[in-house]
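The complex is shown incomplete by one protein chain, all other protein chains being positioned as in the whole.
Letters A, B, C and D name the chains as they come in the text, with residue numbers starting at 1 for each one.
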Amino acid sequence: MELLTLLVILLLSLGAGLAVQWWPMRRQPLPSYPQRAPFLGGGLPDTHAWSRYHVRYYPMTLLLIAFEMEMMFMYPWAVVYVEKGMMAVMEMGMFLAILSVGIVYAWREGVFHWQ
Amino acid sequence: MTLMTLLLLAAALIGIGLYGALSQQSFVMLMMGLELMLNGVMLAAVAFWAFSGAGTPEGQLLTIIVMAVMAIEMAMGFALVVAVFRAKQADMTEALSELKH
Amino acid sequence: MSHGIGVDISFFLLAALAVYTGWRVFCTDSMVRASFFLLLSFIAVGAIMILLTAEYLGVAMFFMMAVEMMVMALFMVMFMMNPAGLNPMKMVHQERAAIVAGVIAFTVLSAVAVFSGFPDAPLPAKHAPVVSLGLEMLGDSMLIFESAAIVLLATMIGVVVLSSHRGRYGAADVGSMPPGLAPDGEPAGQPQNEDEDDDEGGGHAHHH
Amino acid sequence: MHGEAVLRQLALAPGIERVDSPRHASVLLVAGGIPPYLHEELRRVHDQLPQPCATLWFRSEPLLGLESATRIDELDDLPRALIVLHRELMSGRRGSSPRLLPDQPPNPWEGLGDFGQGGEGMMGGTPYGRPMAMNMHDDIRDGLTLDSLTFRLGPFFPALPPGMKAEITLQGDLIQTWSTQLVPYPVSLDAVFLDALQRPVPIAELELARAREHLHRLFHGLRLAGLERLGRQALQLANTLTLDSRVDGLRRRLVRCGFFRLSLSGRGRLTEEQARKIGGFAARATGLDDDLRSEDAHYRRLGFTPVTQAAGDTRARWQQTLAEIEQSLVLAKQAVGQDLHTSETGSVETPHGPWTDRRPEDASRLLGDLLPGLEWGEALATIASLDLAAVSEWPLEAWAAAPRVASHEARRA
């Protein structure tokens, strides 16, 4: 039932979002080409903006993929934490300590700076 | 929704993933194929857990480990792509074999 | 495991979505669309997991895959020519063989699914998957859990070494020599022409 | 300056919102005459407003094809006129402004390729009327050579000084090359600075005018940094500046909200040579203590020594600006007590640099050396912290010859 409720909410809000756009726009013609040119304060671009975009923070994203895995382990851990007490503290402490080494290393290597 | 239909779905995902992994020229697309295969594997693992594992937690743990493998594969894969691109300005699988020369 | 007709209908819709989007990944021109189709496939599979009462895994699949596919999209755009598919293209090799392999894999696996008898041991009526997972992790599978940390740490360091151009000692590929990608191959991450790195101010010199 | 004065007037007017993109606007306001060589760009911006839209021409001749547009000449009527225009557009009493440019793709492309796309192969041709981005420049920071994007920005881009146009190449969000194609419009100074060249003027008046100029610049910088409220406070302070005004409150708020520590970076550092070329407060923020005021005997009697900063980056320039405002207020207060006038004529330290035998010149060509390697936001923050435009030979009040700016205003109830 909860999932059904979620589904209904999801579909209704998505539908509303699309309908508010579609209803007033259904008879609008496509704007003219000059209007469709990207806004550059009166200037024009040479090329399409879609390109092999140089993502300046790419090492950070790779680090995140590896570090984020730890979340998968942490959520179940949080549920049994109080029940297990000190043992949970020790194990997760060790786990996080090992991973923090990676973050500190990455920070010292300047990974979070724009490359 | 039975174990059989779930496994058929998993098989379909693995099949498509295998096609992608074998046919794509680009590294990154190749990895997408691998991911899709692992997607099928995870689904199969959860299906077994639900229908013939009697709810033992190992089934879930297996899925988590597949997910971890996926994350590691992606991270290392992309790091390699960056390294190769820096050397060869290309991301084709063929570029790897050229590195020998 | 008993469930209503609603679950069955949702399962078939989600299964269709998972396969369709999985297939679209390899036949769309836009790399961003391809990544997000794959994300949709993952989300559909995650939703099926929730239907299977693996609530944690299903929901976790959403957030893990959202992040991973976001990064995937970034790298797809970075390294693919014509990333948005403005000019249609098809970049495949050995396609026929790949199709055959895919079909064979599907057939063999489905045959296994259809013809082998798996033990029928459904979930107990009252169970708490998240709690049991947590207890398992802190109990019997503790070693797996901790070794995952080590492996992830190794990944993090590997990723930084391989991908980062400049570390605190200057260019990462000047000070360290990553292993070759092929046996006897030249080290990965080594720029072809050395003058590219001249403006780095000789990172090597600071190495102590 | 003309357009800037309009912007400042509107910033304080209620019910008017200045937007950053014509897509968000309903009314395009053109303030001041636009020279013919910029008409094409103005038409482009005009056509980028989504319909229904209208134009308002303030002391300016409407473009060909827009004869029915509203034109006004009184600064005080401006907010009212904008609001009325927006209301008429919304209620449908006023039709939309017509499109000025022909409806053609930038390049012909229909159906050249096999699939109806713009060209041959993966990267060729002009799909949808534009070529694909190509790998043009080696990367300047790390070794990955990916595509670069070249475009021309301005002269009506809200975050650049008005009138400035540049050809820019970006790789990722890093600036690879920057070449200034059109320099910004010269700025007009308060008449007291021009008087000071002819005859002694009261130091108090001169210093208040200087503080006002700096506060106006601060307004633009703060708006760009997302501190609209503090920008407005700076502007209000400038409008009501008296001998007893204090900037402590403003400075405290700026420090507390983290403007210096969080928002600004230590980038955009000028070399000594560049600083000398720009002159004025930017040079003093780089550690040079050039200031014509120290050669004036009466300033010396007030104990004047130039304030300087060492760093020479964006942060130092804003700190210098604040310090100079404070110093000006102190000098003004002391001077009025002793009723001092300037002792030197023929040269004056304007807020934009020293004016001896020549006016402070345009320095926007320096950006080509200064900006490459900076991230986009850092580059714009650097430009906002500098003061690149030349000084006009006409004072602020001479409207007729004043420069101009176009800006788009959307009015919301």
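Here, a residue touches a chain if its C-beta (ideal position, glycine included) is under 8 Å from a C-beta of that chain, and two chains touch if they have at least 3 such contacts.
We take it that contacts and distances are computed from a predicted model.
The protein name that UniProt records for the chain not on display, among "Multicomponent Na+:H+ antiporter subunit G", "Sarcosine oxidase subunit delta", "NADH-quinone oxidoreductase subunit H" or "ABC transporter permease", is "NADH-quinone oxidoreductase subunit H".
In the full complex, the chain left out of view touches A, C, D. Of the listed residues D:263, D:334, D:350 or D:385, the one in contact with the hidden chain in the full complex is D:263. Contact with the undisplayed chain is limited, among D:233, D:286 or D:319, to D:233. Among C:44, C:80, C:109 or C:130, only C:130 touches the chain left out of the display. Interface residues of chain D with the unshown chain, by the touch rule above, are 12-15, 19-21, 23-24, 26, 50-52, 86, 90, 105-106, 127-130, 149, 151, 157-159, 170, 172-173, 222-229, 232-233, 257-259, 262-263, 265, 375-378, 380-381, 412-413.
Contact residues of chain C toward the unshown chain are 30, 32-33, 36, 39, 50, 55-56, 59-60, 62-63, 66-67, 69-71, 73-74, 84, 86, 128-130.
Chain A residues in contact with the hidden partner, per the touch definition given at the top, are 1-6, 8-10, 12-14, 16-18, 20-25, 28, 30-31, 33, 35-41, 45, 48-50, 53, 55-57, 60-61, 64, 67-68, 71, 74-75, 78-83, 85-86, 89, 96, 100, 103, 107, 112-114.
By definition in this document, only the chains that are shown with their structure count from here on.
Each of residues 127-128, 132, 141-144, 146 in chain D touches at least two other chains.
Residue positions of chain B touching 2 or more other chains: 64, 67-68, 71-72, 74-75, 78-79, 82, 85-86.
Across the interface of their complex, chain B is touched by residues 143-145 of chain D.
Remark: chain B residues 82, 85-86, 89 touch chain D in the complex. Residue ranges on chain A touching chain D, taken from their complex, read 31-35, 37, 39-56, 114-115.
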